[in-house]
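With one protein chain removed, the remaining protein chains of the complex are shown where they sit.
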Amino acid sequence: MGLATYVARRALFSFFVIIGELLIIFYLTNIAAPDPAVIWAGPESTKAQVALVAQMYHLNSPWYVQFYYYMVNVFSGNWGISPLYQQPVISLIEEYLPVTLELTIIAFVFKIGLEMTLGVVSAMRPNGAVDNLIKVTYTTVRSAPPFLVALGLLLLFSYGTHTFPSSQPIDPILGATVPKFQFYNPIAGKVTGFWLVDNMPILNALLVGDWAAFSSAVSHAVLPVVTLILFGFGGIVRLVKVSMLEVLDQDYVRTARAKGLRENVVIFRHALRNSLLPAFTLIGLVFAGLVTGSLVVETIYGYYGLGYYVAESLLTFDTPSLIGTLILITVVIILSNLVVDIGYGFLDPRTRVGY
Amino acid sequence: MSKSSSSVTLGIIFGNWATLVGVGILVVFLVLSALAAWPVTYHLIARYSPDALNFGSSNAPPSLAHLFGTDAEGRDIFARVIAALPIDIVIPFEVVGASVGIGFLLGTFAGYLGGWVEELVLRVADLFFAFPSVVLALTISAILGATDEGLRVVFTELALIVVGWPFYTRLARAQVISLKQMPFVRAAEASGLGKLRIIRMHVIPHLASVVAVYATLDMGTTLLLYSVFAFFGLGVAPPTPELGRMVYDGLTALPGNWWWSFFPGLILMILALGFSLAGEGLRDVFDPRLRGQR
Partner (left out) sequence: MTDALRVSDLWVDYRTKGTWASAVRGVDLTVGEGEVIGVVGESGSGKSSLSLAIMKLLPANARARGRVEILGKDVVGLPANEAHRYRGAGMTMIFQEPMTSLNPVMRVSNQLSEAVTSRGEHYKLGVFRADSIAVPGGRDPRFAMGSERSVPPSKEAVEALRQVRISDPERTASKYPHELSGGERQRVMIAMSFLLRPRVLVADEPTTALDVTTQAQVLSLLLGLSREGTSILFVSHDILVVGQVARRVAVMYAGEVVELGPTEAVLKNPLHPYTKGLIGSIPSGFKGERRIEQIPGSPPDILRLPSGCRFNPRCKFAMERCRSEETSLKEMEKDHFVACHLY
């Protein structure tokens, strides 16, 4: 009933967001920029290269012609060639995206789980010792710039105690020898790999059953994951706590208590779901935050993923790479927001009518 | 009435040590950065020039002579941190100030006038809200700043404002919508006061306190965000010291000369903590609903 309309509305909005962003980028690169061809070719390029690029991207044509080719290129996956790597942007993304996706998803799951738990715990005894400890911790941690946390962990656990390695997603020797996961692809009709899976170091090692590679990949991921968890830590803790306290005051919680339910049943069955609902609206932002954090985290830990790639592109003004990754990140985040919105619709029956 | 409420306010500020710490940090840093902008006092505090190369004492660990140690060129990190303060403190003020200004204006009018104005403003704000803001801002800044090093910091600030204003627009609009229902605004309308006058006399004073809370909290976030931009070389042009950039520069010296990156990062953290504690304190004063609930 209402759910289909709701989903359709959210999807339509997401589509407009992507179009809007493409317009902004187009405006910036092709119209506002003083010399668009230099931007696309890279600041280090020669005159001949710039001329070639201007021709390639139709930069000497009127803006609507440029816009036409720009949109055609975006939607056909022709995202230009990186002046830094001298490779098509799309193939660089294919290589780097899965690494970061794996890292952020792991961090995301742990972060959400940890923050929600702490939020519920602090709501149990507001202003008690545990609550105050949690409060002090997250107030301090969230004030730390991401590179400081990364740096501190690196100094302590990598250079200090040598517990975890200091760079790369996996030991390079193991990384080179671990086979790629293969499976029978019914569409292609043959046994193939899949770029999304075989560029994820942990998942690939797990799927091919290479335990040495698996443990290497895991130990390389520990510090980046912890840093990402601590990046912007506490937002969900506070939200869950406040909404849990609000929910515990609600009439239906009193009803549940009046029914004679045990306190933990009251909390877990009646209060928890309602108090976590507001936090779900933040999930999209958390994911976006993790992607942002991955730029810094991957740079400091030398973890070769999308964040590292974006950071390199920023430092060298590699515009085609920047734009390609920006479009990609936008799409990923908007899709995740869409998933969250739809999930919210399922979790809270009231929204299905409201929209 | 006003006397007792202001004494309540003071009571909360001084009764809460966390707020006191936050305000203290901010005062210390504001004074330091004001002094640092003034060459005479600057040399009294820092003792070294931020740009003085001294290869004789390069890579020195923290000591009494060099509180935060020195970098590869023998520059005193403490002096460079002090020199960086004015910029790192002014930028959040500029960015948040502009975001608040734009958002406040658009949100107030959107909320008060309603109709298509509101619809348009909200949709555009939603659009900007849905972007991965930091990556977008980084890209904007990098694309525009690629050709001119000196303009990078301007573009960075613009980019931060572009992603910053929608929040205040939504905040102001939500507040105005609820204010519109309040008896005193209704009464003002009934007495035939013009819309602009009502907004100026009744709506803006009420909004100001709420916005002040979020602006203070946002200042800390913006400081950290800007430091990420500086980290990636999108801040002020090189000879001027810059906390985020110093962290990045220091990474090359790891694992040995950790102090090079560590102290600038630590100072950023303390400063951000100051904004966040002070903002939470303000929230307790202006938003009694949340008092003691944090």
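In order of appearance the chains are A and B, and numbering begins at 1 in each one.
Here is the rule we go by: a residue touches a chain if its C-beta (ideal position, glycine included) is under 8 Å from a C-beta of that chain, and two chains touch if they have at least 3 such contacts.
Everything numeric here is computed off the predicted structure, so don't read it as measured data.
The chain we do not see here touches A in the full complex.
Of the options A:A4, A:A48, A:V191 or A:A258, the residue whose C-beta touches the omitted chain is A:A258.
Chain A residues in contact with the hidden partner, per the touch definition given at the top, are 249-252, 254-263, 268-270, 272-274, 277, 347-350, 353.
Please note the rule applied: only the chains that are shown with their structure count from here on.
One inter-chain figure worth recording: chain A and chain B are separated by 25 Å, centre to centre, where each centre is the mean of the chain's CA atoms.
By the touch criterion given at the top, residues 18, 126-127, 130-136, 138-140, 142-147, 220, 224, 227-228, 231-234, 244, 247-248, 251, 254-255, 258, 261-262, 265-266, 268-270, 272-273, 276-277, 280, 290, 292-294 of chain B touch chain A in their complex. In the complex of the two chains, the chain A residues touching chain B come out as 13-14, 16-17, 20-21, 24-25, 28-29, 32-35, 38-39, 43, 126-127, 135, 139-140, 142-148, 151-152, 154-155, 158-159, 166, 238, 241-242, 245, 288, 291-292, 295-296, 299-300, 310-311, 313-315, 317, 319, 322-323, 325-326, 329-330, 333-334, 337.
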